[in-house]
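A single protein chain has been omitted from the complex, and every remaining protein chain is retained in its original position.
This part shows chain A:
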């Protein structure tokens, strides 16, 4: 792997509360370019909230997120910070891709249309160029034959692969995946995981929240264990799964196995 002076993503002492419940309690995390990082942890530990802060779907209370050196979501000057304008937020969101547990495809657009919307309206590409990029990505996720199908005409696994293609076609610097197989029937999980694996092998930078321990072990350069709004332990998959240091992680892995 290449060495970079500066990580692509830097999350620094991130705090986030919903009303009076603190959900993220000072999270520090860095992700380098072309790195694949998986986040594991029990339900309610703040994994989704962390991804949503990075993609600016949630505001956060303090701390900083830098993407490629640029402060995300807020302008920071001295000890004051201001939320960026809607337009600036939209531009920053387009630098990261997000794949959701529940697919969230646009139901009124075909598979190709789902991918083309961002290309046309955000990247402002002409229609035929957007279409050819959409077709290329549908091919990459094995759905060339389904370009003109509506989401309601696709299986869950196919829908999720369209959602992956939609996120990647925008050419984001970083892709966030939040439990993308949790809503799938067991027999459809593998096709989606294989798709993600091939992206990882091609050098996409991925930040993955998953309950699939075998997959996390298989695909990641680094695994992060979150516990009650903090990062409790992180390291290479062999270390995390083979030799957990904290008792909480050992316990979590035991319960995940059963």
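The rule we apply is simple: a contact is a pair of C-beta atoms (placed from the backbone, for glycine too) under 8 Å apart; a residue touches a chain by one contact, two chains touch by 3 or more; residues count from 1.
In the analysis below, contacts and distances are computed from a predicted model.
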item: Record-based protein name (UniProt) of the chain missing from this complex, from "Oxidoreductase", "Pyruvate dehydrogenase E1 component subunit alpha", "Catalase-related peroxidase" or "ABC transporter permease"; value: "ABC transporter permease"
item: Hidden partner chain, touching residue among A:53, A:143 or A:170; value: A:170
item: Hidden-chain contact residue, picked from the options A:97, A:157, A:229 or A:244; value: A:97
item: Residue in contact with the excluded chain [from A:107, A:126 or A:186]; value: A:107
item: Listed residues A:41, A:73 or A:118, member touching the removed chain; value: A:118
item: Positions on chain A contacted by the hidden chain, ascending; value: 55-57, 86-87, 90-91, 93-98, 100, 102, 104-108, 117-118, 121-122, 150-152, 163, 166-167, 170
